[in-house]
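The complex appears here minus one protein chain, its other protein chains still in place.
== chain A ==
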Amino acid sequence: MGRLFVVTLDGSIYSCKHCKTHLALSDDIISKAFHCRHGKAYLFDKVVNVTVGEKEERMMITGMHTVVDIFCVGCGSIVGWKYESAHEKGQKYKEGKFILERFKVLGPDGSMYVLGQEVQVGGSDDADDA
């Protein structure tokens, strides 16, 4: 494809676990109370250096959503998903926002996430905060 173009961020940065590409700032976290198959996930307002996949309808704990998977541009690994649209009114706030799975990213201090006991929350991919 040619030379990679990446955006560099300034501040407390979450980066891809495999290739260290900058993904998001901790200032852009909206909620830390999401869950996915691999444990915790955070809802971000803005994420960079990701490319999107195909739209799909997915049933989550909070209802039906249209999501696209997002992939790191550096290594191509899947890092989370983006909410394109929510079918229920109460979930509309998520539209246009991104989920980064904590397991797939390194924290601002470079720390990795170790799978805890909250793994295997049925087959669904997200839960909501209260």
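FYI, contacts are C-beta pairs under 8 Å (C-beta built on N, C-alpha and C of every residue); 3 or more make two chains touch, one makes a residue touch a chain; residues count from 1.
As a working rule, contacts and distances are computed from a predicted model.
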Taking the list "non-specific serine/threonine protein kinase", "Centromere protein I", "Cyclin G2" or "F-box domain-containing protein", the UniProt entry for the undisplayed chain gives the protein name "F-box domain-containing protein"
In the complete assembly, which of A:L43, A:M60 or A:V73 touches the absent chain? A:V73
Residue by residue, what part of chain A touches the chain that was omitted? 1-7, 51, 73
